[in-house]
Structure formats: C-alpha cells, structure tokens
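Removed: one protein chain of the complex. Kept in place: all other protein chains.
As written, the chains take the letters A, B and C, and residue 1 is the first residue of each chain.
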Amino acid sequence: DRPFVLIAGPCQLESREHALETAAALVEMTAKLGLGLIYKTSFDKANRTSLTSARGIGLEKGLPILAEIRESLGCATITDVHLPEQCQPTAEAVDVLQIPAFLSRQTDLILAAASTGAALNIKKGQFLAPWDMANVAKKAASTGNHRVLLCERGVSFGYNTLVSDMRSLPILAETGYPVIFDATHSVQQPGGQGATSGGERRFVPVLARAALAVGVAGVFMETHPDPDAAPSDGPNMVPMRAMPALLETLVAFDRLSKANPIPTL
Amino acid sequence: DRPFVLIAGPCQLESREHALETAAALVEMTAKLGLGLIYKTSFDKANRTSLTSARGIGLEKGLPILAEIRESLGCATITDVHLPEQCQPTAEAVDVLQIPAFLSRQTDLILAAASTGAALNIKKGQFLAPWDMANVAKKAASTGNHRVLLCERGVSFGYNTLVSDMRSLPILAETGYPVIFDATHSVQQPGGQGATSGGERRFVPVLARAALAVGVAGVFMETHPDPDAAPSDGPNMVPMRAMPALLETLVAFDRLSKANPIPTL
Amino acid sequence: DRPFVLIAGPCQLESREHALETAAALVEMTAKLGLGLIYKTSFDKANRTSLTSARGIGLEKGLPILAEIRESLGCATITDVHLPEQCQPTAEAVDVLQIPAFLSRQTDLILAAASTGAALNIKKGQFLAPWDMANVAKKAASTGNHRVLLCERGVSFGYNTLVSDMRSLPILAETGYPVIFDATHSVQQPGGQGATSGGERRFVPVLARAALAVGVAGVFMETHPDPDAAPSDGPNMVPMRAMPALLETLVAFDRLSKANPIPTL
Partner (left out) sequence: DRPFVLIAGPCQLESREHALETAAALVEMTAKLGLGLIYKTSFDKANRTSLTSARGIGLEKGLPILAEIRESLGCATITDVHLPEQCQPTAEAVDVLQIPAFLSRQTDLILAAASTGAALNIKKGQFLAPWDMANVAKKAASTGNHRVLLCERGVSFGYNTLVSDMRSLPILAETGYPVIFDATHSVQQPGGQGATSGGERRFVPVLARAALAVGVAGVFMETHPDPDAAPSDGPNMVPMRAMPALLETLVAFDRLSKANPIPTL
C-alpha cells in the first residue's frame, strides 16, 4: 500500500547532458511528491518500425551515462535489453532490466536477465493474454530471482491499434508480482504513420488515472522536454512541463485506490 | 461537475413485488450517498442468446409497474425499447428510454424514441467505434430532442469477449452529450456459456472505478438481491448487499475525478 | 454438391427500371453459367451510418416491384426485413427474407420471419462467434420452418474494420444449414468514411475465391452498373460488367472444391 513508483524518462538516451538534465528534473519532481523514481531511458531502439529511424547511442556509450545518473543523482535506473549478452553488463550499470514486449516470450533473454540478480520489468507482449504472463514470470523465477515486475502496455486490437484492458491489472496481480501500467506505450498506434508509430498523447492521463483507480504498484510514463522534437515515440510522450500537475493528480488517485481495495463480489 | 447518476436495478422485471422492493432499496441507498438514481429494469429481454431463456413479463404488465415505482417512490426510471411502436407507451410510463446496443444503428427506433420527447440512453453497439456514436446521436437530435445519454458497454474483442476501451469515454464526451459507463454489461462474455451469456462479476468494480477516474456523468450497474438465481445476466450483476460499500468508493473516485479534470497535453 | 447459388443485385432498390434491368442482366448471366440466382435488393436501408444518407423507396413501393421481378423474370428474390410486421407482406412478395446482421439476435424478428414459412437468410452479427449462430438458427427452427441459410459477412476486428474468418464457414455448416458467404459486406469498413461506410472492392474476389475453396452453398455479392454512383455501399459493390468473368472463375473454384471435400485430419 505504498505510493506508486514512477518509471519515467525520455524514450531514447540522446546525450549525457540530456539524460542528466531530465533525470535531475524527475528526481526533484518525484521528491516533492514523495514518489519513488526509476529513471528510464534506452541506449538502443532495437525494433524501430523502419530502418532509417534513429536507434540511439548504443550500449557502450550508454551504460556509463546510466551508471553516472545512478551515482550522481542517487535514483534507481532502468533500461531495456534485447540480447542475452547485454544482460550482465547492463545489470552492472542499472537497477532494473526491462524485457521489451515483443521479446516477452524469448526464454533465453529472460533467463539471462533474471540470472544477473537485477530486478526485471517484463512488458506483456501485445499478443499475450494477461494470464499468459504467469508462465513468463515463472521463467524468470526459475533462476531464483523473484524481483519481477509485470507491465501492461496494451494488447493488439485490429491493425495499428492497441487497447488497454483494465481487467488485465488484477489478473497480472494474481501472480503475486507487482504490476506496472505503461501509460505512454499503451497509447501508441504501432506503424500507424507508415514508417513510424503514431500515438495519442492526450489519452495518457486518461489511461493512467484508470489504472491507478484499479490499483497498480507503478506507472511507466515516457516524458521529454520537447516530445515533438524527440527522435522516437514523440507522439506518445508527455511534455516534461506537464508532469508535475499530472503526477499530483495521479498521487491522489493512488491514495484513494489503496485506501479502498477492490471488493470481492 | 455534479455527482454521477446511478442507473441501477435488476436486469429483468421479475414481479411487481420484486421491482418495488429493489427500487425502494436503491432509493434509500442512493439518498444516503446524495446520488441521483434512475431505476432500471426490463419488461422484455428481446435478444436472449437462446429461445428457451426467460424473456420477462412483457410490456403490458411491465409498464404499469414501472409507472407505479416512479409515482410511489419518486425516482426516475428507465427501460429499454426494441420496436418503434413501443416507444410512445413506454415514454408515458418511464423517464428514460434505452436503446439496446444491438439496435444502436436502427434509425427508425431512434427516431421513434427521440420523438417522444423522453430522454434517451443509447448504448454503443459492440461493433461500433466511439466516434461512430456522433452520427447516432445526430439521428436522435434531428427530432429536436437533445436529451441524449451515450453509454459505453464494451466492444467486440475476438469471440465471446468484450473489452472496455477507456479512451472511449472522452471521445463520446466530445459529442457534448453526457456519457454513461455500463459496468455490468461490459463484463459480459456474450454467448460464452453456450446457450447463455457468461460474465465476470469480479471485474465490475475494476471497470467502474476506472471509468469514474476517467470521468463520466453516470454509471449503469445491474444489481439483484440474489444474482445467481436471477433469470438473466446473473453472472455479471452485483449482489445488492455489496452495493452500498461499492457505491461509497465510487462516489469518492467521482469527486476526485471531477475536482481534477483531464489536462490537455 | 450442386453449384453454388448466387445472391446478387444492387444494394438499394433505386427504381422499377433499375431493378428490372439489373435483375434481367443477372438472370442472363447466371443462366449462361448454370448458376441459380436469388435477386437481392433492399427497399429500405434501415441502419445507415448517418441520417442524411438515402434510405430507399420503402416497403409499399418496393414490394410490388420485387413481386414483378419474380413473376416476369422467373427468378427467386430476397430482401431484408427490419421489423416483425414487415415479414408477412414481404414474404408474399419475395422468396427469401433476410435478417440483417445487426438484428441477428432479435428474437421477435426471427420468429416473425420464420413463421411466414419463407426461407430465411440470417446474417451472422459482426459481434457473434460462428458457433453462436446455432442458437440463432434454433430460434427460427422452433417455428417448424427449417428453410434457413446462415450467412458469414465478417466479424468486428478493432474499430471500423471487419475480418473474414474462413474457419467460420465449416463451423456454421456444422448446424446442418446451408452456408452463404457475403463477399461484398465482408469488405466493408463500417463508419470508415466518417458519415458513411467505406469498403475495399478489390478484396471481393479475394474473399469470394477463398470462401468457395473452403466450400459454401452460396455467394452473396452486391453489384451495380455504376457502383461509384450508387446511393449506398458503392465502395464495396462489384461493377456489373466485371461480374461474368468473376463468376466464371468462382464456378471453377466451386467445382474443384465440391469435388474434393475437406478431409478429416
């Protein structure tokens, strides 16, 4: 029944300065609200819609920056891994390894990530039912590592659209693992702009409020000082200046929700 | 920004006594919470999965009971119509005519219902996008009757399942008409038990909380003293004894939601 | 194992001349190919997306024209009914009553239609699973009328789109009733053009070939001398001049299919 943790940051690690600045801003913001923060950014966008989209600065340049953020700002950090061999070095630089949704069924990646002992945030595949994640979590747990977060980020609904099924949250929670709601990827329109993914930022607060009213352990929300100029996921990221007010409301919903657990009917 | 209105009652009008008792209980319950009530029950279930399922007592016996409830208890009432010729007599007995979801595209029914001057609650078809309801509302408004409620009750998602897309609520609200969230039909599993529809009652509070956190003008929720013995929709109705606690929480979410409108990002 | 029957004609009954001309052309076309024809046209489009779209000439003017076509051209005819009271007069003018997909769960309409003794073509609702149609067919059969056709016309798939599940055809056939594939409504994009429905005519032959390869008793296909000028369903109707070549291919697929029943694996 503690306040939700915020997993936030810009989709891509654009530069050391950009990362440190956004992290510092988020640390300050969450401290004021008494929220835990896990700073999120990606050194490699390994599954862009199109080859010509920017992928990022890469693991070798990215990990030292992530390590610096953790050390200098004292905040927890998370980044995604795409291949088993990335898990060990990444686990040395960050606190939480994220398994991308498309890779949520790749046994070797999950085992390699879990074997590092780091916490995992496993995104639910857009092609999975919520109850399918119990088997996914078991793969991680088989290594003895039970520090697993399960993350809802929308399910395929026709072509180029996702829908967020709020029933998914209590179903995922039945595994016993904390549940995260990813409010920005859930509003993506995959491939919806031809060579890039679209998104509908305006629905981020809609879905985040709904998820907190249902009850989650954390909220994942990508944010950027200037989303429309971001190299990826611009259409669905939250402008950083809008974060404080949005978070304040979410904190209120979280409190109300945790004070009133869902009844058994 | 007024408190949400509750549209509630047993799915079927089972008998005069049953209807009066459940209505009286709901009147008392909502008065304590300062909520408006529209008592809902159906005199005919015209689209049962199977022919052998009970349909109800019919229009001729049902309307006088509905009229009696309105008069004796002073609460507003709603019931569904299935054919144009039912609209006028029904409008004389109840306050709100409900257009069933399957019939949300039947022009004549909507025109006949709207022409009575009664308020309409139009359920969004399981086969419609939220933006499709703007054209539906225009049909009603063409009669000069703008007393229209638009009701989300789930959208087809594969076979025998519905999903509730919370983005639908603000999209429906863009029409300017009040939006109702139907929390009990949204958890139906149409045809999911072979010759009857299944449902997952446990998700009613989940979806109702989510919808109120997003923001709605009203909540529709079928309830019954003993749902498992009800002639229809038992699997998704809320036991009446669970209503007071559930409503109390929903009132708190509604207040918080209306005090904090969704921001424009 | 007889050749498939063709249910075809313009979506709307536009005028006596238009109806007679298109019917005569289709009679000639199908006679050449040895195909049975049921001429289809609607006197009322009762569920248009928007109120401002043309609905048609109405029952009173339409039925005599349909009766004239049957008499003068000797071909079977079909038209859709929307209300129980339309069934009896319509059954006197045409051979087959069609139950629209949106109305496939309206018990009274099905009972009224079946009680006329006319054959019924029941379209599967866009919100139904194929196995749900067994209960629908039982409603008709309860009247003693077993002259029932079950028609696949696509299932909801996200918003404003349908998908044709070819598995549906053998599942529907398990009821024992002949199965029709509606190749033109299956390519509709309901509401996909804002105030009207879109459609992708180019996929009509794709889906029709697929359905015949699986095996069906009949194909439903709306056609028009000039679809782009038609008052409804233009985007998905087949230009009449393209029909002979298309039908010739479909006949070949039908023959091959019926000569090689689906094996039990």
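Here is the rule we go by: a contact is a pair of C-beta atoms (placed from the backbone, for glycine too) under 8 Å apart; a residue touches a chain by one contact, two chains touch by 3 or more.
Note that this is a predicted model, so its numbers are computed, not measured.
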For the chain not depicted, the shown chains it touches: A, B, C
Contact partner of the left-out chain, one of B:Ser53, B:Thr143 or B:Thr161: B:Thr161
Option touching the unshown chain, where C:Ser15, C:Thr52, C:Ser72 or C:Thr249 are the choices: C:Thr249
Residue of C:Thr22, C:Ser164, C:Ser197 or C:Ser232 touching the missing chain in the full complex: C:Ser164
Interface with the unshown chain - residue positions in subunit C: 155, 157, 163-167, 169-170, 187, 200-207, 209-214, 238-239, 242, 245-246, 249, 252-253, 256-257, 260, 262-265
Subunit A, residues in touch with the chain not shown (by the definition above): 46-51, 55, 82-84, 102-103, 105-108, 125-132, 135, 138-139, 142, 155-156, 159-160, 190-191, 195
Sites on subunit B contacted by the missing partner chain, in the whole complex: 157-159, 161
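What we mean here is this: only the chains that are shown with their structure count from here on.
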Chain ID, smallest distance between chain and overall C-alpha centroids: B
Centre-to-centre distance between subunit C and subunit B (centres being mean Cα positions), rounded to whole Å: 33
Where subunit A and subunit B are represented by their mean Cα positions, the distance between them in whole Å: 36
Distance from the mean Cα position of subunit C to that of subunit A, given in whole angstrom: 48
Overlap residues in subunit C, where contacts from two or more other chains coincide: 159
